[in-house]
Structures are given as structure tokens and as C-alpha cells.
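The complex appears here without one of its protein chains, the remainder shown in place.
Residue numbering begins at 1 within each chain, and the chains themselves are lettered A, B, C, D and E in the order written.
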Amino acid sequence: MAQAPLAAYTAYKHYAITSPSPFVAHVEINRPTKLNAFLEAMWLELRQIFQQLSTDPDVRVVILSGAGDRAFTAGLDVQAASQGTPIQGESDADAGRKAIKLKRYITDFQDCISAVERCEKPVICVMHGIAIGLAIDLSCAADIRMCAKDTRFSVKEVDIGMAADIGTLARLPKAVSSASWVKEVCLSARFFDAKEALSVGFVSQVHESKAAALDAASKLAAVMASKSPVAVQGTKELLNHARDHTVDENLNYTAAWNAFALQAPDMQDALLSGITKSKPRFEKL
Amino acid sequence: MAQAPLAAYTAYKHYAITSPSPFVAHVEINRPTKLNAFLEAMWLELRQIFQQLSTDPDVRVVILSGAGDRAFTAGLDVQAASQGTPIQGESDADAGRKAIKLKRYITDFQDCISAVERCEKPVICVMHGIAIGLAIDLSCAADIRMCAKDTRFSVKEVDIGMAADIGTLARLPKAVSSASWVKEVCLSARFFDAKEALSVGFVSQVHESKAAALDAASKLAAVMASKSPVAVQGTKELLNHARDHTVDENLNYTAAWNAFALQAPDMQDALLSGITKSKPRFEKL
Amino acid sequence: MAQAPLAAYTAYKHYAITSPSPFVAHVEINRPTKLNAFLEAMWLELRQIFQQLSTDPDVRVVILSGAGDRAFTAGLDVQAASQGTPIQGESDADAGRKAIKLKRYITDFQDCISAVERCEKPVICVMHGIAIGLAIDLSCAADIRMCAKDTRFSVKEVDIGMAADIGTLARLPKAVSSASWVKEVCLSARFFDAKEALSVGFVSQVHESKAAALDAASKLAAVMASKSPVAVQGTKELLNHARDHTVDENLNYTAAWNAFALQAPDMQDALLSGITKSKPRFEKL
Amino acid sequence: MAQAPLAAYTAYKHYAITSPSPFVAHVEINRPTKLNAFLEAMWLELRQIFQQLSTDPDVRVVILSGAGDRAFTAGLDVQAASQGTPIQGESDADAGRKAIKLKRYITDFQDCISAVERCEKPVICVMHGIAIGLAIDLSCAADIRMCAKDTRFSVKEVDIGMAADIGTLARLPKAVSSASWVKEVCLSARFFDAKEALSVGFVSQVHESKAAALDAASKLAAVMASKSPVAVQGTKELLNHARDHTVDENLNYTAAWNAFALQAPDMQDALLSGITKSKPRFEKL
Amino acid sequence: MAQAPLAAYTAYKHYAITSPSPFVAHVEINRPTKLNAFLEAMWLELRQIFQQLSTDPDVRVVILSGAGDRAFTAGLDVQAASQGTPIQGESDADAGRKAIKLKRYITDFQDCISAVERCEKPVICVMHGIAIGLAIDLSCAADIRMCAKDTRFSVKEVDIGMAADIGTLARLPKAVSSASWVKEVCLSARFFDAKEALSVGFVSQVHESKAAALDAASKLAAVMASKSPVAVQGTKELLNHARDHTVDENLNYTAAWNAFALQAPDMQDALLSGITKSKPRFEKL
Partner (left out) sequence: MAQAPLAAYTAYKHYAITSPSPFVAHVEINRPTKLNAFLEAMWLELRQIFQQLSTDPDVRVVILSGAGDRAFTAGLDVQAASQGTPIQGESDADAGRKAIKLKRYITDFQDCISAVERCEKPVICVMHGIAIGLAIDLSCAADIRMCAKDTRFSVKEVDIGMAADIGTLARLPKAVSSASWVKEVCLSARFFDAKEALSVGFVSQVHESKAAALDAASKLAAVMASKSPVAVQGTKELLNHARDHTVDENLNYTAAWNAFALQAPDMQDALLSGITKSKPRFEKL
């Protein structure tokens, strides 16, 4: 999958951002020598990138993966974290003030990861190798999860003495099939493999290798990029809304949304191209 | 499955409504020459039918299927739709007024499909052949989904340049196991088959043929029709409530519901018939 | 699995409470001659036990199972229930007052079962043999469900003329993968076996026998009991919260929770033990 | 306030419907010899009327009042009700089935009153004389409440042995200032007068007489009818939404609403007319 | 207001419980030498009392006031609290474990105060003299608030370095008219008097003296006690539900509630007594 760098995204430091096909951006976590483990600068940059992608009219679908052979990401860089945690930095503050500052810090960290969910374009997360801790938080914020069959997953946080707080506990129970399984893997931190991930619905595709998974993601991304962006982005918005609302509330919001979205010419163009067997071209969004 | 027409439902034009066994109604979408594609008159009639069924004391379970060999339904009749859309009919209105009228129109369309969910009796949807677009919206509003193994499903809407707005995006994420899979099929409009539908929990039974599926549905319907209608209809009401409420709220509503439902003699009759090995007879509801 | 009685829990009458390993409590429903069917005194006692376990610093994980070879529990003791139901006891009250008293009665019954969910420690429910009616309500309130392959499950309530009202209808739709399957088993009261229970995600493990299932539960419990109780109990609290809240609300509550939980030394101790390859010891909670 | 009958509304039997000024409809409950007490036929008709008004492009504001000098309405016609209640009509049904039918009946009755709230146009309710029971339910579903100073209000239901169930208990706590006052008047059924109604915010205007109140309502209605209907109807929709949602949810729905509403030319026309000191003319809606 | 002790309530230690009239209980906080300041034993006992009152068929209305001339209550007994706070008792625990135990402690304290709200019977709170801190939390959990004109109120908590956590911040914003006023008094801890309390709707009646307020409360209580308890208790339940739910949800719950409540003979009895000008007698509840 030879990919040209995306001109508007060359300034980022911790991610390689390229384009495998028109309207598709590929964001690669790029710290393979450290198993793509996350430093604070990396999640701050992640937010910037996905905010830019969100309204970039030249991008319609995003692929997120990790560089190198060994890991999607090994999660938080624990060594770095143990040196500069916000608690340790202010050892003289009282427990109450420490907590309030820590809450601000966690909230901001959550916001960086949620930027992936807030991105108006669909995000396909492709995982391989080690995918633990933050890897689960991050992939849960994506829309579609795929993996190589060698992927080893773990909701690792209880192993380091904490409850996961950047998104896994909020999103995983709503992403997969079995509440019993969610409790089991979150409370024991045990590993699970690609096959198990597929059977509970955490991923929707498993492939032979990282390359094969990326290839499948590229093809899926190209298909989605060929559809009307009004339709695709509306679908993402309305499905995210559905997860957190009752059916009645979602139906009402959907009616308000399509009241304007259907005034785009995309539906007419799509129907016409169906009749004429031609390929529709949709305006940017 | 030879079926007698149901006397009270012979006036409907687009549906054949029969009774395969006592207390069971079978509603068949009846436009097989057009793959059971929906005209506006058809969804308006659908609402009428399910409102009537909802409080008809002679009906306890409903089966919904499509006539002919080729399709449950191919969804919206696109040709008809392209001639009389509410937008095109008022080409001189401004974009704001068009949108407000379009919102009214969508809301009413949603209400017709939701009539299946509001129906107080369980509805078993039996699908076969082509089942795309509106087929998914419609079946999501039913209680139980079964299909023949030849069924080909698609959340087709993005292919015609729009986000699905009649119920699929509201109900599908709460009906199946995998958020990743839901996003994948909704954003790509790709087809999926009966086996995949079963594995993600969209349908709970797959059968060899349409006939076999209908037969299984009839047997299941007969079982449910033999139970206390107070118990069955209460169970439907409380499960629908559960989907859209917290556990605590549902428990409280359930307590209020059973505070009166348990005063019906059905529980006593059912327990007694269990002891005497006789078949209980329950009053109509 | 030889188990010593837990000293603080010997006074309970209907349950045998032992400890298979440090910090693990095993609660056994102990009325095997009646298939562990529930009398009112039993669910009242269940609430007491789980309230005590909830804040007992010597307990970190709970296993819940049924004594004997034949049944986890056959549910409500119908014979006993038919003699002393709250309705029949006040046959002279009007239907309105009967209903208000019945609502109080159901609410209190629900509260007894919900004590399992409210227990701050993870609860692993191990089922075998007959597991019907109240068995489903009860296991749904646990965190993790396992079973022996001989287990026969049924949401039995419609068979006795009532809608389940002690928790199944509230929790089952949020515990498993398929809304269609939930409606099917709840509306028909049909049996399903261990394999089906696993495939829809109702249980997350199936074992050859009751003994094997208990053994697996013990090992899992020992793993969870070896982790930081601050991490494990926080994870249970936050996952339960997630089920009933939007993602945004859960993220905010999580940030508030970890603002204090991360001030325990457990994270530092866990990280250190990871580096030194030693086994961490966590303070009680 | 001489008023011409509104041509499209002359077929209704229990209401006199006229137009005091352009785009304003005046709906008068018209059974003054019985203090405008409600028969079942009257609330069924009320729903029809407000459904028609809701999308009638020739109506922008609605005034609702009662005919005659003595009463806005004395509420339910108790005499009629005592003859044909749905309970008494089926004296042989068991308490459980009676309750389920009664729930259907109450739900439908609620829906008739809620039609006033659902009406897309603002509704000004003008009360005088006796205004008890159903009068409170009904006026709570209106947008703006005014009264003559002789009005005597009472949440009368506990006096006839029931909790109000057609809307007062749902809407009154969100319409006025003081929870203590709401509980006091609802639990005691005591009368309160126009002055007290104004001081707690139940009404926003009190006038010397019914005629003066109607006159003020007409003037207010004329002012609202002169504004952009896109702006006015959007404001009603968004305020109703705000009552039942969090601030964040309402802001998001508002953004979706105005995304299309602002594409109407009304804003430009209004701004221009402000500059040119002319009176803007808005298209119908 | 000479009052006989209520026989079933003589064992309580910190409260004098009497009956001013049939079906009315008067609970008096009885520590006047300490301005009725609260010790932990007092709020634990408060919960017991209101749980007993909640289902006592001989009680239909409750009055809550404070003994002595000087104070309804001066709130928490700060001196006692400063000696035995749960934090200070475990000075060797880490900040995380302290917080988890503190959360349990606060939750239990909240539950004691909420017992007043959960009590199925209406509670009239009569305040006089000093009414600060816990006085506001406690009275907010009552249904109706009255006071003597000498009452001096303060949401005192920020003055002792904490945010109020036993109910004031949860309930006050939903009990009174002005968000600006709520923020002002909660953020500044300034005193406000009876007149101001009345004008914002915190109390619904102000009287010349404690005696006059108690007298008015007794009369109001007697009125409510003379009504159908099915109607009165249903009204309390439904109004409390309305505060925390949307209008649609409350309407649905109300329909379920009245589906059984209307089957009590109270409505028929009340209507009949209205016609015969006799005084209805309602069965206990």
C-alpha cells in the first residue's frame, strides 16, 4: 500500500499521515521503537490531527494504525508517566487540591481520545501485534475495528492498579455483545486474541497479517469515500447519537438532520447514476 | 401453511392478512411483482393495520412477511419516490420552509414504521430474498427476526445518497452485538447474508427456505399465542421500555405494571394447569 | 475445591459461605432437596449477605452457585408462593389498594436481588443443571456468568402467567448480543442450553461439569483477588455506571472517581512490582 | 372582539372557531350551559382541531378560551363520566385486564390534551371564572396562560379520589416557581385566585375581566402573528425541547434546527425591514 | 396544639412523635438545648422513623418541626462532627481508600435524609428561628415548606469549607424560582429571611410565629388527611416522578399508576359524597 504523504499534515511529529487513495487519510502512530507507546505530547497531537481531519473537505475516511511489526500500541509509556505524573509533580498539595487538578488532567486526556469519535469522518482502526491499555480506549473511539490475526489485546489497567479512565469502560460495554465478557476481561486484565475479539464483536474483521488488514481497510475506505459524504457523515453522526439516546429521541434528531441533508443534490445524483450505470461525483464537504 | 383470510382485515389493499392458527395474524406485504417495494400508500396502510391489531382481542401474535419468491421487500419504490417527493413538489419554497415540511413528512413516515413497535402484540418478522433499505427499518421495529438462508440484506441508504431516517440507525445499534459491524454495514451499504445476520444476532433463526422459515414462525407464534396474553404483552411492553431506560427506572415501571397485571387470574390458572397437566385457557385481552 | 467456612458468615441459614482462597468468598444456595427453589426468607437473607460482603475488607471477589447436582435454582418455590402471596392474604382489599401493596412487595423483592449488583465486589455466578425463572434474574445481577455444559436455562415467567419482574427484563437486554433472541426466549419461555447461552454472550465461559466450572471460577476469582481492590472495585462501579449513562456522563463520573482513586498507592506499587518482578501486596478496602 | 368564523373549522361541534385578526385563530370551548364541562366527544374533537391548526399555513397563533361568563371549564363532566367510565362498562373483567384497558384509555385521553402542546403554533390560553380539574391540565399544555381577575383555580382531582392523570402533575411542576406551592395545591385541592396564580408564575398576565384578558391575548397574538413564522414556530419547538432535555442536548438540537431554518429568507427580510422601517411580509408556513 | 404521643413511635430517642388529629403524625426534632443540632445517631433514627411512617396505615400526613423557641435546627453538630469524622478516624489510610470510605459514609447520610422524600405520605416541614445547613437539606426533602416569620435561613456549607452534599444542591434548584438566587445564596452562604424565602418560592406560607405556623400546618394536614389516601399518595409519587423525568415519561408512568389506582372505590365514594353532601370515609392504605 504505497502512500503519498498528505501535504496538509506533514508538520505533525509523532504520526505519519499519508493518502492511500482519493479522499482517504491514513494516520500511523509512529514510534515503533517503543512499541508505539504514548507520551503526553502524542495524545495532544492526536487531538489536533483529528480536529483538522474532521472538517477537511479533501478527506472523507480515515484509517488509524500503528507503525512497525510488533504493536498497534503498547498503551501509555509507563516509564515516562512514572516520572512526570501530575500527582507527583505537586507533592506538597493537599489531597483535595491534588484530586481537583487530577480531574482536570484526566478530563483533558479523555478529550484528546474522544477527538477520534468527534471527527465527522468515519475512522477505521486497524490493529496488530500488541494492543493493550490505551490501545483499547483509542480503538473504542473509532467507528470500525479490524485486526491482524496475531493481535493480542488486553484491558490492561487493573494490572497497573487503576480503573481504565480514558474511554474503555465508557464505550466497550456498548460496542460488544456480552456484558459478562466485558466484566471478565476488564476485571482480570487477561489477554484475548483476534478470534475471541471477532466472536464478541469487538472487531468486525480479522485478517492474516497486518498488511492484509491494512489492505482490507483501504478497500473499505475507498468504498466509503466513493459514497456521498453527506450520507456517510450523517450516518456516523446519527449512529453515535443513537448509542446515547432513546429510539424516540434519535428519530426526532434524525428527522431534523435529514430535513436539511436531503436538500443536497446527492440523493438525486446517486439515483440518477444508478439508472445510468455511471459513477456519481459528489461535491466536497 | 394454508391460511384463512382474517375477516376484520379484508379491506386493506396492499397486504394479505390471514390466520394460520388461533389468535395468530399473518400480515403479508403484497406487491410481489415489484419486489414488494413500498409506495407511500403502503406505509400509511401499514400503520392502520398495526393500530387495529394492537388492541384486537382476537389477535395475540403477528407474523409479518413478504409475498412472492424474490423479496421480503426491496425497500422504497425509488421510481415512484423520484416523481413525487415532497421537496420536488414545492420547488418554489425557500430552503428553510422546505426543510420544515420535510421534517413533518419524515416524522410521519417514521410514525408509520414505529406502529409495528407500538403494536401491543409480539411481531415476528420473516424475511427472504431481497431485504434492503426499508426492509431493515421495518424489521428492526418487529420483536423477533427470522429469515430464509437465501436472504440478502443491505442497509442500502448511503448508496442512494442519504442517511437512513426511518428507524435503522435508531434501532439497529441496540438490536445486535457489534458496534463495529453496525458502522461497517451502515457506512458501506455492503450486502450481508443470513449466516452473518445470525452471527451478529440481527436474526435469531435461519431456515432452509422461506416456507421453512414461515413454518417455524407459525409454530413459535402458536406457542406464544397459547400463553397468557397478560404475560406476553406485559413482557413486550417491559422489554421495549428496558431498551430505552436505566435498570432502576425499568424496575420501578415493572413494579407498577405487575401491581395490576398480577391481579389477573392468569398466574393462578397457569400454575393450576401446571399441576393438573391440563392446558390453560386465558381470557382475551 | 475444599473450602473453609467463612467465620463472619456462619449464622446464615439458607446459604453455605466458604472461602476457596484468600479474599474470595463462595456463597452457595443451600436447599438442594428442593432444587434450591427460593422461599421469601431466602431472598431476604440474600440481601443481608451481599450487603455484608459489599464492605467486608477481607473479601475482594464473590462466587455464587447452587448446592447439589441438579440445579443452580429452579426459581421461585411455586408451592410456597401459592400459599402466601400478598394478594391472597388480603382478599378483602379493593383492587387499587391490593396493587399498591403489591407494588411495595415487588419493589422490595427487586431490591433483594439488586443487592448482588450493588455489592462493591465482583460477583461470579456459576450455574449448572436447572437454571430457570429467578435463576436468570439473579445471574443477570452478577458481573460474570459461567456455567456447566449441562445447564438448562429458561426465562420461565410467561409460562406461569406473568411478566418477569425481578430483573430479567431490565438487565438481560443489556447483557447479551441479540434483541431478537431476547424477545424470543422471554416471550416463549423456551429452554436454551449452555452452547446457545455462550453464543449470544449470556455466559462467557462453559465448562464440562459443575466442578470444572467452579474450578475455573475459583481461578478467575483468585486472579481478580490478587489485583488492587481499588482498581477492581472502581472498574465494577464504572462499568455498571456506563450501562445506564451516556458516554459523556460516564467519562465525567470516571474522571471524578479516579481523581481520588489514583491517590491510593496501588498504581505505584503495581508498577514497581512489574519492574521488580515481585508480587504486589495491596492494602485492604 | 368581533370575530369572523374560520371557514376551514366550521364543522366542529363543541367549539366555536373564529379569527380576530390575520393569521390568528380563536378556539372557544362552547358548552357554556354546563360550565364548559368536558364530555369524551369534546376531548376527541379537541385533538382533531389542534392537529388541523398545527400545519394550517393560514394560522400562526391560537387563542384558547371558554364561552360564557361563568367558567373557562369546570373540568370533566362528572355526571356523564359516572355513567360511562371504561371500568364500569366491563364489570365482569378481572382487575388485571380492566387495568390494561384503563391504561389504554388514559393514554388516549392524555394524547388529546397533549395535542395542544404538539401544535406547532403558539397557543395562548385565556381563563376566567371557574377553572378547575381538566382546566389546569389543558392550560398547562398551552404556551402562555392569561386570566381574568375573577378566575378561581383548583387542581381538583384529589377531591374526587384520584391523582390527576391528564397532564397537570407532569407539566405544572415545570411551569411555575415553587415546588412547595405545587405540592400544596395538588395535595389539598384548595382554590387559588388570579393574584396567587400570577405570583407563582402560573399565569403571566391578569386582567380586569374576561373581555380585557381576551383583548390582551388578541393583541399579543397579533404581535406574534406579525413575526416570521419560521422564527416563532422554531422558538416554540426549541423551548418545549429545552424543558425535557439537558442544556447540552438542547444546544445540539438547536444547532441542527437553525442549520436549516436560517436558510429561509426571513432573517434577511426582517433585518432589511428594520433598516427601511417597513413592515416585513413573511411567507406562510 | 395539644398532641397525644403516637403509641407506635414512643421508642425513638431524639424525636417526639405525636398526633394532632386523626391520621396525622407530628415528628419533632427534640434536642432544643443544642438548637436541635444533629448527631449521627439522629439522622440514622430519622431514617427509621420515616420508613415506619411510610407504610403505617394509621398515618396519612406527617408534620416535621423542631422543638424549642430558638431553632428548627442549627444543622450538623459541628463540635461532635469534628471529633469523630470518618476521615480523622483512619488517619493512616491512604487518600484513595479514605475517599472510598468517605463516599460510602456520605451516601449513607444522603440516604437518611432522602427517607423523608421516599416516605409515601406527604410531609409538611415547619421551620422557625435558626434554619441553617442541614436544615435546608432536610426541608428540601419534604413536600411542603412553611415557616414562622422569624426564621433565618442559610445554605451554610461554604462557610465551613465544603460544598453541601446531603441534598440542598440536588433539590433546591428544582424547588425554587430563580437560578440566580440559588447560586447567590449557595455560593455566599448569606442569610435570607422568611419574606425572601416566600418570594422565591422556597416556602409557600409564612406565619406570625412558630405556633401559628404549626397551627396552619395542622389544619392543612387535616385537610389532606381527610382526602382519599390513594389519591394523595399517588399525587406525591407522581409529582416526585415528574421532577426527574420528561413530560412524556411521566405521562406514561401516570397512566400505569392510575390503571390500578382508579380501581379503588375512592373515586366513586368521593363523587357520591359530593352529591350527597356527606363526608366520605376512605379505607386505610
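What we mean here is this: contacts are C-beta pairs under 8 Å (C-beta built on N, C-alpha and C of every residue); 3 or more make two chains touch, one makes a residue touch a chain.
All of these numbers come straight from a predicted model, not from anything done at the bench.
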Contact partner of the left-out chain, one of E:A16, E:L102, E:A212 or E:L272: E:L102
Sole contact to the chain not displayed, among D:P5, D:P22, D:P57 or D:G274: D:G274
Contacts of chain E with the absent chain, listed as residue ranges: 78, 82, 87, 95, 98-100, 102-103, 106-107, 110, 114, 117, 157-165, 167, 169-171, 173-174, 176-184, 186-190, 200-201, 243-245
Residues in chain C touching the chain absent from view: 253, 256-257, 259-260, 263
Touch residues of chain D, complete complex, unshown partner: 122, 143-145, 174-178, 200-205, 220, 223-224, 227-228, 230-232, 234-239, 242-243, 246-248, 250-252, 254-264, 266-271, 274, 280, 282
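Here is the rule we go by: only the chains that are shown with their structure count from here on.
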B-D compared against D-E, more contacting pairs: D-E
Cα-centroid distance, chain C relative to chain E, in whole angstrom: 35
Distance from chain E to chain B - Cα centre to Cα centre, in angstrom: 48
Centroid distance [mean C-alpha coordinates] between chain C and chain B, Å: 33
Shared-contact residues (touching 2 or more other chains) in chain B: 95, 99-100, 174, 176-178, 200-201, 230, 243, 256-257, 259-264, 266
